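Every protein chain but one is kept in place in this view of the complex.
The chains carry the letters A and B, assigned in the order they are written, with residues numbered from 1 in each.
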Amino acid sequence: MTAALGKRVGGETRAEDRATVPAGPDAGVDEIVVEGLSYAYPGACEDALSGVDIRFERGRYYSLLGRNGSGKSTLARCLNALLVPTRGTVTSCGLDTCEPLDIPDIRQRLAMVFQDPDTQIVGITVEDEVAFGPENLGLAPDVIRERVDSAMELAGIAHLAKRQPLRLSQGQKQLVAIAGALAMEPAFLISDESTSMLDHASRRRIVDLLTTLAGRGVGVIHVTHFLEEASTADEVVVLEAGRVAAVGAPAQVLADPSRVMELGLDPLPVTQVGKELAALGHRLPGGILTVEELLAWLRS
Amino acid sequence: MVGRDITIGQYLARDTSLHELDPRLKVISVVVGTVMIFLYPSGWALLAFAGLLVITMVASRLPLVPVLRSLRTVWVIVLITALLQLFLTPGEVLVRWGFVTITDSGLYNGIIFSARVVILVLLLAALTMTTPPLKLADALESLLKPLSYIKVPVARVTTVVSITLMFIPNILEQSRKVIRAQMARGADFESANVFRRVRDIIPVLVPLFVKVFHDADELAMAMDARSYRGGVGRSRLDPMHIGMRELLLTCLFIGLSVGLFFVF
Partner (left out) sequence: MAAILTLESVSYSYPLPGEGESAALDGIDLQVERGEIVCVAGPNGSGKSTLAQVCAGLLVPSSGRLLFDGRRVESRAELRGLRQRIGMVFQSPEDQLFAGTVTADIAFGPRNHGLRGAELEKRVRSAATIVDLSLERFGERSPFSLSEGEKRRVALAGVLALEPDVLVLDEPFIGLDHDGREHLKAALERYRERRETSVLVVTHDLADTWRLADRFALLSGGRLVRVESSRELVSGYDLGSLDMRLPQWGVLARELVSGGSEVADPADPAELARAIASILEARHGG
């Protein structure tokens, strides 16, 4: 908890932490730059994204929020060239997503896990599943072995190596998916609502893993509609109707429950209590978003 | 993509020697076996082959019960065609009830035919239960590689085959769910009224198709995101390799299968 607090207040990653995750073939630029991005799905009359400008850096944990239809998944998929901009540009790790020849490199540097644990599985054992990505890159078997082992270790699923992924719990399946992404040794990990279908304990575990990864130099972009998960991020980005409606530290963006509701999100209980408290003449100090923090403050 | 029941030869995760065997050898054996099953001239050859198959499965410690269960799904077809053979083949009459006749050739053909199908199903089950779809695809791709020199898109075809196989449990699970949901809304799948049952297929088929196509899209996207390029330049964590022992045993199996043709 305090580590997360520390992250919000002064969240710079140490240089040593960045070095623990290898950067891939050649260390490109450590950021994703989105400029004037617009995207319309084929056949749609409206833009799903309109003129989005934003930057993501390695080693930071970003939470991407928004109501259903706000464009958050669309934005996520524009980052790793699953979708190509209708207007504007996306430059991921120095590579332009509109350039077809760069797509394989982009996809190696920006790994993605999806919402439905079941429809992203291709392997018969967990090992096979995690090896899928490196195999696609044509790496040598011993290199693949090494990557698979360290990815499973990092995700905490080494003991499940020989199990069948489809027989695991939903939460475990997502950990396997993340391990599969890590085996690509990516610069960024994009989680497209990977926690939406999970129970609380599994969600917690995934968010903890994502936080650890950010600490180790991976840029984490976590799309979610659970504000609890956003409260420990370095930066929160809220989309509304295809545009960026709010960007900033969680303490700033999520503090006002009415504003949060306008954006189609479920305000954090503590902020709602805080609002009522303010009406009674007591102000909560800024930066209190969870019950633990509230209780800690109350006791002091 | 979850399916808990044993469907027609769905992969079983066990540690048998058949599991370890190079999938290419398995595929070749199955192809040879299939051809032989339909070529064998006599019931004795079929019986001997069945024996060979069973011995192979037992020796490699493949649990027979699930294999036998895979017969459950085909027994109706087998029964119908066997009965057709039984009643419609001309020959020396054995029994006559009204206008229904059973001839000696009919009886023989009926039994032989059923036997061929049963053994075929067992052979295929032995393959699919010990070989995960992706490995099957690898084997097919490797074996069909020569075709790619004449521009046949081997990699794509095998990807399609393996993904189709992977989707079978998904399709079954989805259909279970949809049937359940429609039943809860009063659709009757147990009705005596055949017309009603046929009409109620639409509320099952339409959502099933929609969901399966949607899932397939999602899977394709996930594979894309993980740099899948259709098998071009793919390596393996566990590359296929054929050991001497495996090769010899496979040759033995194939040799015996073919040999039975001449013996019986």
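In this text, contacts are C-beta pairs under 8 Å (C-beta built on N, C-alpha and C of every residue); 3 or more make two chains touch, one makes a residue touch a chain.
No experiment lies behind these values; they were computed from the predicted model shown.
Within the full complex, the residue among B:Leu94, B:Ile202 or B:Ala220 touching the omitted chain is B:Ile202.
The chain not shown here is touched by just one of B:Val76, B:Val100, B:Ile150 or B:Ala184, and that residue is B:Ala184. Contact with the chain that does not appear here is found for just one residue of A:Gly51, A:Gly156 or A:Pro269, A:Pro269. In the full complex, chain A touches the hidden chain at residues 67-69, 115, 169-170, 196-197, 199-201, 225, 228, 261, 264-266, 268-270, 272-277, 279-282, 290-291, 294-295, 298. Although one chain is not displayed, chain B still touches it through residues 4-6, 65-66, 174, 177-178, 180-188, 202-207, 210-211.
Note that in this section only the chains that are shown with their structure count from here on.
Centre-to-centre separation of chain A and chain B, using mean CA positions: 42 Å. Taken together, the chain A residues at the contact with chain B in this complex read 80, 82, 104, 107-108, 111-112, 114, 116, 118-125, 127-128, 131-141, 144-145, 148, 164, 166-167, 180-181, 184. Here chain B touches chain A in the complex through residues 1-3, 11, 13, 132-135, 166, 169-170, 215, 218-219, 221-229, 233-239, going by the rule given at the top.
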